[in-house]
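As structure tokens, the structure follows; a few thoughts come after it.
The other protein chains are all here in position, but one chain of the complex has been omitted.
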Amino acid sequence: MTVLNIIFYIAAAIVISATGLAITRQSTVHAVCYLVISFMGTAVLFYLLGAPLLAALEVIIYAGGIMVLFLFVVMMVKDQQSPVDKPSRIKKWFPAIILTGISAVMAGLLVFADPGNRLRPPAVMGTPQEFGLILFQEYWFPVEIVSLLLLAALIGALYLGRREAREEDTI
Amino acid sequence: MTIPFTHILFLAILLFAMGAACAMTRKNLFMILIGVEVMLNAAGIAFVAAAMRWQDMNGQIMALFVMTVAAAEIAVALALIVCIQRRTRYTNVDHCSMLKG
Partner (left out) sequence: MKPVLFLLISFPLLSALILALIGRCLSRRTVETIACTAVVAAFVLALTAFLLSGQKVQSLTLAQWFSAGSFQVDMDIYYDPLAAIMALMVTFVSSLVHIYSVAYMRREGGYVRYFCFLNLFVFAMLVIVTAGNLVFLYLGWETVGLCSYALIGFWYEKPEAANASAKAFVVTRLGDVAFGIAIALCWINLGHLSVSGINDSAASLDSQAAGIIGFLLLLAAIGKSAQLPLAVWLPDAMAGPTPVSALIHAATMVTAGVYLLMRFFPVIQGSPLVMALIACIGVITICFGALAALVQKDIKRILAYSTISQVGYMFLAVGAGDLAGSLFHLISHAFFKSLLFLAAGCVIHALHEEQDIFRMGGLRQKLPQLFWLFLAGTAALGAFPLTSGFFSKDRILLAVFLQPQAIYKVLWTIAAMAAVITPLYAFRLFFVVFFGQPHADRSQAPAPAPVSHPSVPNLMTWALWPLAVLSLFAGFLNLPVNWAGNEWLTHYLAMLPGAARELHASPEMESTMQLGSALITIVMVIFAWIFYGSRIQPSECNDETFQKKLHTLFLNGFYLDQFYQTWIIAPYRKTAEFLWHKVDAGWVDAGLDQSARSFLTLAERLRLWTTGRVSQYVSMMVTGFTLILCSLTVTWWYLQI
């Protein structure tokens, strides 16, 4: 049980608890904030799993970019809850807990059953150089495609968010 | 550092289940989206863990792509939520039932 193992389990605990808190908040902003903490923990996990570049990218893109965008839009949109009667919390969460619980158990069984999974893989760092080389040599074509995808998303978001949209425009 | 692969996968499964539960249960459109994000994140963790187990960089590459696509998707989804809020005055998923059969 090395230090890194301990750090791993602590980070895992943080991620799980932060996510758990995030999904149960009433207020959206609170949820987003907890989610940011969760992503930070995920970044630590990535580093421990031998992907330092990805850890950095997780913080930059996910926590820093996406969640901030989230916050912007949440605070822009008048977040009115419609007056519908809310069932009690347990009743609301009951089917979800059952279903996801069952599937988690099943997936766990499947994972556990393969003896090869119980190995302890060696801790090797994947350096950014290696990462970059493979990314731009083997996967140059998907990179181009993804950039096109981002362009499309950009244009789409721009168009959808126009202020002068008339009522008859379809979404 | 030797963490059993199953532990990491358990973690990913747990996170995925939590994201699915959130997407199923919450009525607020933003919260649904957050659930989706959590699920994507869990998938990324699984990919990176697999990359370490098989000592293959392709897993990390895939995690990167997941992140990128998640970003694009969030952008468009948030724009959609804005549109929905403008049309129906609420960001409640129950009001989006125009495709009711």
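Per-chain numbering from 1; labels A and B assigned in written order.
Note that in this section contacts are C-beta pairs under 8 Å (C-beta built on N, C-alpha and C of every residue); 3 or more make two chains touch, one makes a residue touch a chain.
All values reported here derive from a predicted model rather than from experimental measurement.
Undergrad: Touching the hidden chain in the complete assembly: which of A:Cys33, A:Ala107, A:Ala123 or A:Val143 does that?
TA: Of these options, the touching residue for the absent chain is A:Ala107.
Undergrad: On chain A, what residues meet the omitted chain?
TA: So the residues of chain A touching the unseen chain are 95-96, 99-100, 102-103, 106-107, 109-110, 113.
Undergrad: For the chain that got dropped from the picture, name the residues of chain B it touches.
TA: Contacting residues on chain B, toward the hidden partner: 20, 23-25, 27, 32, 93-94, 96-101.
Convention: only the chains that are shown with their structure count from here on.
Undergrad: Quick check: in the complex, which residue numbers of chain B touch chain A?
TA: So the residues of chain B in touch with chain A come to 1-6, 8-11, 13-22, 24-28, 30-31, 33-35, 37-38, 41, 44-45, 48-49, 51-55, 57-58, 60-61, 63-65, 67-76, 78-87, 89-92, 94-95.
Undergrad: Could you list, by residue number, the parts of chain A that touch chain B in their complex?
TA: Counting only chain A, the residues touching chain B are 2, 4-5, 8, 12, 15-16, 19-20, 22-23, 28, 31-32, 35, 38-39, 42, 45-46, 48-51, 53-54, 57-58, 61-62, 65-66, 69-70, 73-74, 76-82, 84, 92-93, 95-97, 99-101, 103-104, 107-108, 111-112, 117-124, 126, 130-131, 134-135, 139, 142, 146, 149-150, 152-154, 156-157, 159-161, 165, 171.
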